[in-house]
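Here the complex is missing one protein chain, while the rest keep their positions.
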Amino acid sequence: MIKAGILGATGNVGQRFVQMLAGHPWFEITALAASERSAGKPYEEVAKWRLDTTMPEEVRKMKVVPTKPEAMDVDIVFSAMPAEEALKVEADFAKAGVIVSSNASSWRMEKDVPLMIPEVNPEHLGLIDVQRKKRKWDGAIVTNPNCSTIMMVVTLKPLMKFGIENIHVSTMQAVSGAGYEGVPSMAIVDNMIPFIGKEEEKMESETLKLLGSLEKGQVRDAPFWVSAACHRVAVLDGHTMSVWLRAKKNPSPEDVRKAFEKFNPKLSDLPTSPEKAIIVRDEPDRPQPRLDRMQGNGMSVSVGRIRAGHDNAIKYVLMGHNTIRGAAGASVLNAELLKKKGFL
Amino acid sequence: MIKAGILGATGNVGQRFVQMLAGHPWFEITALAASERSAGKPYEEVAKWRLDTTMPEEVRKMKVVPTKPEAMDVDIVFSAMPAEEALKVEADFAKAGVIVSSNASSWRMEKDVPLMIPEVNPEHLGLIDVQRKKRKWDGAIVTNPNCSTIMMVVTLKPLMKFGIENIHVSTMQAVSGAGYEGVPSMAIVDNMIPFIGKEEEKMESETLKLLGSLEKGQVRDAPFWVSAACHRVAVLDGHTMSVWLRAKKNPSPEDVRKAFEKFNPKLSDLPTSPEKAIIVRDEPDRPQPRLDRMQGNGMSVSVGRIRAGHDNAIKYVLMGHNTIRGAAGASVLNAELLKKKGFL
Amino acid sequence: MIKAGILGATGNVGQRFVQMLAGHPWFEITALAASERSAGKPYEEVAKWRLDTTMPEEVRKMKVVPTKPEAMDVDIVFSAMPAEEALKVEADFAKAGVIVSSNASSWRMEKDVPLMIPEVNPEHLGLIDVQRKKRKWDGAIVTNPNCSTIMMVVTLKPLMKFGIENIHVSTMQAVSGAGYEGVPSMAIVDNMIPFIGKEEEKMESETLKLLGSLEKGQVRDAPFWVSAACHRVAVLDGHTMSVWLRAKKNPSPEDVRKAFEKFNPKLSDLPTSPEKAIIVRDEPDRPQPRLDRMQGNGMSVSVGRIRAGHDNAIKYVLMGHNTIRGAAGASVLNAELLKKKGFL
Partner (left out) sequence: MIKAGILGATGNVGQRFVQMLAGHPWFEITALAASERSAGKPYEEVAKWRLDTTMPEEVRKMKVVPTKPEAMDVDIVFSAMPAEEALKVEADFAKAGVIVSSNASSWRMEKDVPLMIPEVNPEHLGLIDVQRKKRKWDGAIVTNPNCSTIMMVVTLKPLMKFGIENIHVSTMQAVSGAGYEGVPSMAIVDNMIPFIGKEEEKMESETLKLLGSLEKGQVRDAPFWVSAACHRVAVLDGHTMSVWLRAKKNPSPEDVRKAFEKFNPKLSDLPTSPEKAIIVRDEPDRPQPRLDRMQGNGMSVSVGRIRAGHDNAIKYVLMGHNTIRGAAGASVLNAELLKKKGFL
């Protein structure tokens, strides 16, 4: 078993890491790190558990440790750190020889750091060599995208062949994306908020790196643009997005539907990989977050309403579970790929 | 006082009509029409009142009448009828010499029927002559747009001078838009629905008629396209929309902001007209439905987040009260214009 | 396998029956009954599926049949019929030799009909003989209580030994209890409703029958009173209740806690029986519907906040899943007991 630590283990995404790694066939949780004042106390005492499954037995009594490489006996850490802190902390771990599979945004856009979705750009793992040479690290940092970006990019990958020219995307995002205390009830009951800090910028930049090509140790951004408008709505889990897509080859809705259906990355040997990366729904009013977010154990992205737009554009709706497919599950799947490719 | 009747007086929009017309300086409610089985009973008995103001005294004991011209002593009727029924019923009233100010969709796209927003296209009232000649009616039908369209078009009017080329719009609409029983709580608590029947079609067509020019008794559609994606969210009242707008003159966000600020239709003599048709918000996270929908007594449209998009586009967010500005208030304002122009 | 039919198969509770019976080790769904206009069509076409698990393969193509004994080849039917219709329909099935495990309220308070919770009053099955003799039925009707009553009574059973004198109970019930379209979103977003039709009466009467003793073919009501106040809140699934209980022996909170913990009905051979009928929570703010309703696959009742009240009363909070433990799961568990006791 590979020894796995979790950084930021008591928060929203940290708890999802615990939930997904408990009983994992390849990883064993050997360390749970949180803030200094939690260190030394049993996890069940410091983590206010808020998932609707029971806290796994194996972590209840585990003593929380400080967020330092020397405090943890691990081969890999899963990071749910806040961006400000992740910058230094994750580098410390990589320097100390640990693989860091991170959900934080700090390192995503660094040129020598893979920003990864196993179904989309597994070849970007090639950046690890570049990273290690440049930084003289024994470990490495591998990141997954922002929770909105990841859902959208999974659906864009099979459409790349049509020659994407531009994308307009409007998101309706769940409150869990802001962390447990991120959105007060007074802000969202009978309301929605047409703004999420830095979210539009992330969707507009990360997408191009993810769909870019690795050439001579560098990622060349995909040659199109994304224009995002991000909104918060009163949904617990599950980000929904409406997409307008223009592509050179002017695919028909049926072409797009087929491309989604045929998208079938060969990841069946990764335990967290869903049977279908994309599920196409034909009902007029699907996907919906409450009904569809747990498809593929929260790892499938559901699409629907594929239809013609103006100017030969395609319109469609996509939805995925933001703290599973869009966060903890994304990091775990990345780690599984790393193991398969021999990095662990 | 002008004698006013309300068709569909017991429903969501019908109750808003009652609320807005009770105490109105020009109109006096003289008849409340509803379904056959309500006829003959006092309004307070058949209307399950669901607004957070008290039912006006003047309508409590008023006997509900059947929806027929001969049953009502009125100069004008405000129609909150369902579309299927409005087609025939509204024509019956117009034929009988009554002015119909309608919120129903049935007649909106008829060539000789004005589709009106007083701040936007008052000159389209010219169609009434055409209508009366063609149909030999003594009355007339005047309509207001769909609740989403109306908010957006109020904000597009001052931008017409930039030479609009196309619009992408994503809506996040309140549940009251579907009528009191339209959206079950099980459909929307912890959920959103990426579909509203016929709504995208309405936004894409009505907008062009509203912003079109009246030439020789005909409306020539505005020369651009609108591509809409409509969604339902867990908000009681207030439709929010994100807009991407491309215009020939490539206005800057500041140009657009100024155009909104300077938009000042001369309607101060209409009682229901708000002080400002458009309110510009500079906070990064506004407008929001719960906080801003009652601005201008529910008749102002709030805009915010005016920013640059890709390809010289402008992005912004707009929000307005769907059952006031977007429905009952729209019909009442139309009626006030009709009175001012001498049709009543 | 026992051949099972579902009456009212397309509604909220009907879908739960389908979900719980698909793959059941003892029962096989052989017939799905719904309204006349659905008859003859495949289930997937007439049932708008609203659960967050996928519709089971085995029912998708099954043709819906009319709600008549002669149309169904079944040993047992699970009834999710509306009360008005259940009175006649369920009798028809019992007359035709079919066992009816009903969630409807129509027959619950009939003297010769068992009102059952397997953990509470399995001996009431003795009423079946009385029923068959009296009515000359080859089949039989067995009912489960109202969804609120069932949760409370599961927690009262282990407290009976303290000599219950009276109970005040205030419920905060989920919207799913009213059926899919029962509570419009406009009625409950930013709101609660302090009334549920007939609910207080049901809790006050059914409880006494359930906890009564079977003596000479008759149930003698339990000798205390229940005073209920029922409220609807914006929760999808999970009824929460606050209880004040007065008992002759003046048990301490610790006595009550122990009684809950030790309550361990021997039902481990019934597939739907949860490991623990009652789960005691010690956190100050639990149970909560979203976090605890799926405990025991939705069949456990969670209790918490056991504390002293005035006048030697005990106060506590209880919560359970209303459409599983409180409806479909209750009927299925009853049916499993019937099978074990040889009635099937």
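To keep things simple, chains are lettered A, B and C as they appear, and every chain counts its residues starting from 1.
To be clear about the criterion, a residue touches a chain if its C-beta (ideal position, glycine included) is under 8 Å from a C-beta of that chain, and two chains touch if they have at least 3 such contacts.
Keep in mind the model is a prediction, meaning the values are calculated, not measured.
Among A:Val175, A:Ile196, A:Val219 or A:Ala330, the one in contact with the hidden chain is A:Val175. Remark: the omitted chain is touched by one listed residue; of C:Asp190, C:Asp221 or C:Glu275 this is C:Asp190. The chain not displayed touches chain C at residues 166, 168, 170, 172, 190-195, 225-227, 229, 231, 233-236, 240, 242, 244, 284-291, 304-305, 309-311, 313, 315, 317, 319. Although one chain is not shown, part of chain B still touches it, namely residues 50-54, 189-190, 236, 290-295.
Listed here are the chain A residues that touch the chain not shown: 12, 50, 175-176, 180-190, 234-236.
Everything below uses one rule, namely that only the chains that are shown with their structure count from here on.
Counting the residue numbers used at the interface between chain A and chain B, over half appear in both copies, so the two copies meet with largely the same residues. With every chain reduced to the mean of its CA atoms, the largest distance from chain B is reached by C. Residue positions 50, 189-190, 236 of chain C are each in touch with at least two other chains.
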